[in-house]
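Right, one structure below, let's go through it.
The complex appears here without one of its protein chains, the remainder shown in place.
Then we have subunit A:
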Amino acid sequence: MDFASFLIQTLNSLQYGLLLFLVASGLTLVFGIMGIINLAHGSFYMIGAYLAFVLTSATGSLVLAVVLGIPLALAFGAFLEWALFSHLYKRDHLEQVLLTYGLILIFEQLRSLLVGDDVHGVAIPAFLDASIQLTEVMSYPVYRLAISVVCIVLAVALYYVIQRTRLGMMIRAGNDDRGMVEALGININMIYRVVFALGVALAALAGMLAAPISSVFPNMGSHVLIISFVIVVIGGIGSVWGALVAALIVGFADTFGKVLVPELSGIVVYVVMAVVLLWRPEGILKKG
């Protein structure tokens, strides 16, 4: 591999890793802070992508679709928490898995009824529809770089909210000792509702932003679900920074695995996960 290719592959790794972080961040919040194993997380990604497709077709602009889509996703998340997930906190993980797996089937069937089973594309917004020439034959789409910037901004914002604000303090406290937080007169149910809605909105946002480069198709959520769990586990359950570091590790492992050891590219990511877990069974960064 020459040096120019190496640099471009590094850029590919960073860009892929940041996109994975966006999907996994919502999962680490819901899984880590609320203790809910949410298999339907991939479905929220899928719903986001289809929202982008439907709203972009209706409004003619992906930016407008995202602006409209985020409040919809937040409201949907809050509704689901109220109607279903709020009943699960005291139940065991098996029941959470059953409910969220059922939700995957319901969401896919609804998607099939409402939008059909075709593959769709979403147009890149005109002001980002350009590319930068890297070598004489290869160029890099500006839109991919723009997604990376959004991901970095979100990572910083999430860190700030959880570590530096009163809401974040309550969220962390609720995670450590639910009973004590309630005894202090804080409405823990409301906090969980906010966190869950935020998790849904993050997954949906990832789907919306990824829609133009991944295309929109049935079962697209299942592709990101497993890799998201891998990232959450590598990073340390509940840690936003951990998810960021883990997503970048996975991005590098996947990209360079495909190029350097193509025969093993299907397992490189999982080998990395196994090694990290042997080294630090609780993930790279524990809660924090």
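To be clear about the criterion, contacts are C-beta pairs under 8 Å (C-beta built on N, C-alpha and C of every residue); 3 or more make two chains touch, one makes a residue touch a chain; residues count from 1.
Note that in this section contacts and distances are computed from a predicted model.
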item	value
Name under which UniProt lists the unshown chain, selected from "Indolepyruvate ferredoxin oxidoreductase", "Sarcosine oxidase subunit alpha family protein", "Glucose-6-phosphate 1-dehydrogenase" or "Extracellular ligand-binding receptor"	"Extracellular ligand-binding receptor"
Among A:Ala146, A:Ile213 or A:Leu277, residue touching the chain not depicted	A:Ile213
Hidden partner chain, residues of subunit A it touches	1-2, 4-5, 8-9, 12, 15-16, 112, 117-121, 123, 131, 133, 135-141, 143, 213-220, 223, 254-256, 258-259, 262, 265-266
